[in-house]
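A protein chain is absent from this complex, but the other protein chains hold their places.
Which chain is which? They are A and B, in the order written, and residues in each are numbered from 1.
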Amino acid sequence: MSAAVYLEGITKRFPGVVANDEVDLEVEEGSIHALLGENGAGKTTLMNVLYGLYQPDGGTVHLDGEPREFETPRDAIDAGVGMIHQHFMLVDTLTTAENIVLGHEPRKWGGLAIDRVRADREVRELSRRYGFDVDPEARVENVSVGVQQRVEILKALYGGADVLILDEPTAVLTPQEVADLFEVFDELAAEDKTIIFITHKLGEAMEAADDITVLRNGKNVGTVDADATTREELAELMVGREVLLEADKEPADPGAVGLAVSDLRVTDDRGVEQVRGVDIDAREGEVFGIAGVDGNGQSELVEAVTGLRTPESGRVEIGGEDVTDRSRRERIDAGMAYIPEDRQERGLVMEFDLVENGLLGSQHTSEFAAGGRIDWEHTREHAEEIIAEYDVRPPNADAESASLSGGNQQKFIVGREFARDPDVIVASHPTRGVDVGSIEFIHDRLLDLRRAGKTVLLVSSKLDEVQQLSDRLGVMHEGELVDVVDPDRVTEEELGLLMAGETPEDAPSIADPPGGDR
Amino acid sequence: MSGDDSTIGRALGGLVDASAIERILISLAALGLSVVVGAVVVLISGWVLSPCPSAPFATLGGLGEFCYNPIEVYWVLLKGAFGSTFNLATTLQETTLLLFTGLSVAVAFRAGMFNIGTQGQLVLGALGTGLSVLWVAPVVPAGLVGGVVLVAVGLLVGAAVGGFWGAIPGALKAYADANEVITTIMLNFVATGIAFTLVSEVFKDPGSQTVQTRFVPEYAQLPALVLGIDGFSMLALVGGLALAGLVYWVLRGTSFGYDLRTSGVQPDAAEYGGVDAKKTMVSSMALSGALGGVGGAVYVLMVAGQWQSGIPSLGFDGITVSILAGNNPIGVVPAALLFGALKGGSLVIEFDLAVPQQLVGVLRGLVILFVAMPEFFRMAGIRYGYGDDEPAVATDGGTPREGGADDGGDSE
Partner (left out) sequence: MSYADTSRKRRWLLGAVGLVVAALIAIEVLFPANPFTGLAVVLLTLVTDPNYVGSVLRLTVPIAFAALGGIFAEKSGVINIGLEGLLIISAFTSIAVAATLGGGTPSQFDLWVAFGVAVLASVLFALLFAVVCIEYKADQIIAGLAVWLIALGLAPFASKVIWGQVNSPPIATLNDWTVPVLSEIPFFGPVLFDANPTVYMLLVAVAASWYTLNRTAFGRWIEASGENPKALDTVGVDVRKVRYAGVLLSGLFSGIGGAGLALGRVGQFIGGGTTMINGRGWIGITAYLFGNYNPLGAFGASFLFASLDALQIRLQQLGYSIPSELIGIIPYVTVVVVLAFVGRTQIPDAAGEHYDSGED
């Protein structure tokens, strides 16, 4: 029997980078296959080739033994390939059923109208068949992320997909939803559907998949049987060297409270309350970590702390001073540095060069603009210093920031924020989409600041990151800080439960930082 | 004005910047294409007009007569713009006025505010100038001193009124989220209506049939200095040029300008950088309105000598000027000269060739249309072998912003 999917020697280049380098991939019909690798390993690119979004520069796609050429996703869909992207391809303002039948609407009255009764019925039947609980009449913007994902899967199935590709399907799910999703995988596989899912989490690959293929730097470095492999083997395949697990970190020496948040309530743009009474007391010389599945209020919390969003109620204090009503600029002046979650939206002005970007946030300080006149010479020196110290490449202050790679953009932001000589640092996903070398560098700098007695609030969805760097670790779920635990003693299982909103009995909660004397 | 080396160095650096050159090329190409399409419009209109009142320019069997020769039209247009002292004065008069309105639009556009309301700001600013000068005139001595005082008062009041009128849509956008394109256009209608009513009901020149105020004193009108023709003052032109330099410096060299530009290109980043978005919206619109108001003041003090109904559409032409200039205050200077020349020449083509002067209005729209589609010229450039076809290569070998090789959260 031939494989349902066989990718043969796929090569895909982008200007200046080889995303896929002669990758082979074979997936049996009715099996669940995990595509494992670090960010930037080329997993999504490979799947976009299979899905017809990209044309390969070399190699062939085979489906059921037949060589195929997909020029558009339409071709791939017609051949029975469906893809569920990381960002859902759903129309928020339509109902789930309308989304599922989009492009294939059943018609009545000679095509003049959508047969909505039939559409709803078909969706209901399909959803029952795979044990999904999807209300065909609910508007997509009103259902949870987990349900939206099911709508995406149903949409692919409705379009006749036999091969389902899922890009990082667990990134936005709670542990419980993840478990449900894996059950869905099993049901689909039982119906002879072939599933390929992209992940960078070893545990998930081992738990859900039959086979695991590991990509590293655009190459297939091995396909293994999920039951016969070990975490260590997979980790080595992924990283290509022993995983550096422990950052150098001496015991904390916490001082006074540097950043305090009390009973903070924040609503999002839609008016939904996202932060529901959070209390934080991060101390000088301490990294206070916040873990949680994305979208549980972390973004809104950070925006309220940094002055980008007005909270509904509660207080924010910097060094004991109430700054709740202070503007963003006043908080910068009060000694707050902020590494934003979205560097291309907020952290950098993409059209500006690095000289101008080095000024962002300091454009009113007497150092750079005494009397409102900008000292460009000094600004340029400042940018060049950041570039040199943080190894930003290319080392050219006149480069437009849009021309830099993500990692270098991030290094520049980190450099600029740390150069403020801040007292409080809010770092939101500081290493997202950043290469391994830069990650270590950014981690070291954060720990330097901790050593220098600064207060660090670190928000990240990477568990290993928050666990390694934090002295205390708060876990957010649905806008609440479920618990604050000792990151050295908490287990991954306990964290998982906390992130799902449950409090395990023996979680190592701590009210005060270890080593603290108050 | 700033005289330090670094500012000048940056200015030059900005001009030789690749994207700046591209911008200039696109503006020139858009202009060229507009001239070509305009020629077609002229040809067709000549055909529509046939039978021609005078000898036709060409007769094509079956198609009929073509009355206008586009090349002649453009030639007369050009000659008309610079051919005589009088025409030159007309051209420079228009150039001067467009400098102010062009700068007004440029400031707003750079701040990300589509201020289509310069026209209204200008109309009310002009009224403010006219009335304030008439009001103050009796209490100052005639002659040079009085003239200086009156001009200063007129300019200040014009700027203040225009700035206030501009700040309204700014505030509506900042605090009520009202789309400024629509509010500014509506406020143009409102401004014209208010000014007309005020003058016709309260401030009308009793000795006139038309709706206009009394004339401001002779000594309050800007002196010609050169050319010697009423309606154009070298003083105003020099002032306009200096203002262009000043606006450039404000945008480029001050904290306020940095805030304004950052808000214009990336509001989220501006907010992150501590820029008060709402305040910037209001202040940039107020500045824009003030520049438009000064344009109105110069119109009164240099051209009309009074407020009168039917002020020409200098505000709308300012949009074209600014867009053609890539919203760069320095670029506004040549763009204003160009449209000044078109205006100067348009009177002549109507007079000499009977081609309606509204042709300039058509060209105005075409220029904006073509400048709005840089992609067209880029594609054309690539097809014919100019320019490179890999526009967004990351200089460090990484993938550009929307590159597909990144599996991380940035990819999409």
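Note that in this section a residue touches a chain if its C-beta (ideal position, glycine included) is under 8 Å from a C-beta of that chain, and two chains touch if they have at least 3 such contacts.
Just so it is clear, the structure is predicted and the values come from calculations on it, not from any experiment.
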Open item on the list: If I consider the whole complex, including the chain that's not displayed, which of B:F196, B:F215 or B:W249 touches that chain?
Closed with: B:F196
TODO: May I ask which residue of B:V149, B:M186, B:L227 or B:I382 touches the chain that does not appear here?
DONE: B:M186
- [ ] Provide the residue numbers of chain B that touch the chain removed from this figure.
- [x] 41, 45, 48-49, 114, 116, 172, 176-179, 181-183, 185-187, 189-190, 192-194, 196-197, 200-201, 310, 316, 319-320, 323, 356, 358-366, 368-369, 371-373, 375-376, 379, 404
Task: Sites on chain A contacted by the missing partner chain, in the whole complex - done: 53-54, 72-74, 77-78, 83, 89-94, 98-99, 102-105, 107, 111-114, 155, 159, 269-271
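Note that in this section only the chains that are shown with their structure count from here on.
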Task: Of all residues in chain B, those that touch chain A in their complex - done: 2, 6-7, 10, 13, 253-256, 258-259, 262, 265-266, 268-276, 390, 392-401, 403-412
- [ ] Give every residue of chain A touching chain B within the complex, in rising order.
- [x] 12, 14-17, 19, 37-45, 48, 54, 85-87, 198, 200, 218, 308, 327-329, 332, 338, 340, 342, 344-352, 356, 359-361, 363-364, 369, 372-377, 393-394, 396, 398-399, 402-408, 432-433
